[in-house]
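Below are the structure tokens for one structure; questions will follow.
Removed from the display is one protein chain of the complex; every other protein chain stays in position.
Chain naming follows the written order as A, B and C, and within any one chain the residues start at number 1.
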């Protein structure tokens, strides 16, 4: 269970908040999370400069104990830029890199193009590569057959699938090499994905409700299916708000409500509106009160 | 577990095959299925005349014992036609009617339009109504809030949801009135849907592999999650072929391979091509051989 | 230029308004329209029973002089039903039939399926067949190559294309047999479609602004391109309201505002809300006042 952490900014989104970053990571490291993901989609990586990325990774690594995993998002549109970013992340202590599909030239993103891109990146990356498929944002998708072939590469160790399609997740689990890790990114379907064989998750909900996410995982692994389903139902409303409905600005606002450093998103993203903050406040309150009764 | 049975035709699709219909239904009634659905999407209801529909329902009812359920698809594009079809089905012995969303005028199919349509049908139908949402074919969808409100109607007892989105199924289960039955229509995600709280299924796979479908259901209900998942994985390849890949012509061809009366689809549907028949033959063979080892 | 006329109902949509039908048609026949289309999409054909359709065609034919064309929508989901409807329309005086693509089983509506469907209908129809492609409502589309092949059939004389893509219209014009008529259905792009070589139009705007539509056509044919463009711009706001924004209910409301018999749509369609009527009233008033200055 890895939270895709946000990238805190000062000054209306212009400057990286190094102090806030450190504080957030230290707090997450007090929970049961196995590690975290820096500079994923929720980390506004698309809006961050390369020099900022380097500094952010250094800061996060300092705060993540070596026995926990630091995964860094290094997908870029070009293959050489992705390789370069992966090397730089590895040099700064990343344990693995999460590589989003390139997607600008959608019609040209054929199976062959993906196979060559990921093979080139995995050949060159000093640390293991995790594929990252986020069709809702990219408009392209990695097919099961492509993932199946890439799962044979010794330096490709897993995949994050952000959609919530249980059939697709099942196919990924079934048709990839033994040991290949399927991590899901859709919190509202986390429970059912685990039952379909997923190995874990990288999802925004884990930033704001890390203990609950870890509990769902543990309950399923322990065979307590009904308890897991109840807890999933409990977190689902919040899960929908921080991911689908309010995006990164909502996630940052929710973190702020919980005492983390949220901060403004970087433009063109706009801060969460007051209505979002009210809704998030209510959802967090609902989640908090009787959780203990469930688990 | 209800199979949405096909409508057998003679003569290149022009004439209803009454004898074949009867023979098929009698054979399905030797399995563990709780009942069946006549004139659903897989029953080519969109291609069947009203007079043929009446005769088909009479024939099927004769072959379905009174202790098993006969559900009849009666959704039409107009509200009055849907009411009329529901009354005629009830008069011929239907235990419930399955009412697909009207969808021709997509932009006008607002929440309000659906609420009024289903309330009018449920008020007028002599037998209980099951909502039917099949977005992939209709291009419209029933929202959770609409289903939630309709679930309060005393004559609306359940819903068939044909998509495989576990999050949507979970929401339906959670946000509808107690006792409201959520039935799923996507066989590749049947197992995960059950774990999300679905009550059962109406899916084409149950026409060709009724015992396996019933077994998945029983295994989940009995808490044998791992066995259920394995059996789901076993049937998934065939499930994809008969529904998504080859459509009704493929389902009819598969039935023919199993000794049921398949027969040609009605034009404009074309018979399954030889390549489909080869693929289906192989998938059926694979399914048959070692099933016993699994359960 | 053919208006796809509405089907007036009494009693909340339950009964055909024969008197109103006659009155509307007689009024349209006082304009410069070359004929009209009965029971197209805007005629709520999807909501009309076969017996009603027959009576409606008889009524309209009585009011359309023999030197003007009566085109009747006879597309049904099944091939035999489409043939039957075409024969019945021809027997009641239709000069041609407009045959919408079947679309219920979208994935099976291959090029081959369309070729066979239309060839069978055209072989059997006593009057010429016009293809009808309305992708926004049906979710399927006739490719240029299919239309090109069908345009060689001696009993297929044209096509109505409801989308507004100028490139697609150009291809249809260029790649079909000589004499094949390309009629467009999107009023906001009528002017540009004519310049791309379209032969005419079947569009809802012609129900409420027949003279303006005829004028755009005549201006383009007469080489007065700038005047035609200005008149197109003048009618575009209304064109968007009656088709895309408010659908058939809006078209019926606009007819009512102009003194035609509008009447309620048939459920599940809901009557146009007060806000739609206000907007339509304003658009009609804007159109009316200074039209004379333009042409």
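Assume contacts are C-beta pairs under 8 Å (C-beta built on N, C-alpha and C of every residue); 3 or more make two chains touch, one makes a residue touch a chain.
The structure displayed is predicted, hence computed values, not measured ones.
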Interface partners of the hidden chain - shown chains only, full complex considered: A, C
Residue of A:62, A:112, A:226 or A:278 in touch with the missing chain, whole complex considered: A:112
Which residue of A:14, A:34 or A:221 touches the chain not shown here: A:14
Absent-chain interface as seen on chain A, which is shown: 13-14, 41, 46-49, 77-81, 102, 104-110, 112-114, 116-117, 120, 136-137, 139, 244, 247-249, 266-270
Interface residues of chain C (partner: the chain not displayed): 164-167, 170-171, 174, 186, 188-189, 191-193, 195-197, 223, 225, 229, 232-233, 236
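In the analysis below, only the chains that are shown with their structure count from here on.
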By number of C-beta contact pairs, the top two chains: B-C
Chain of greatest Cα-centre distance to chain C: A
CA centroid of chain A to CA centroid of chain C, Å: 50
Contacts with 2+ other chains: residues of chain C: none
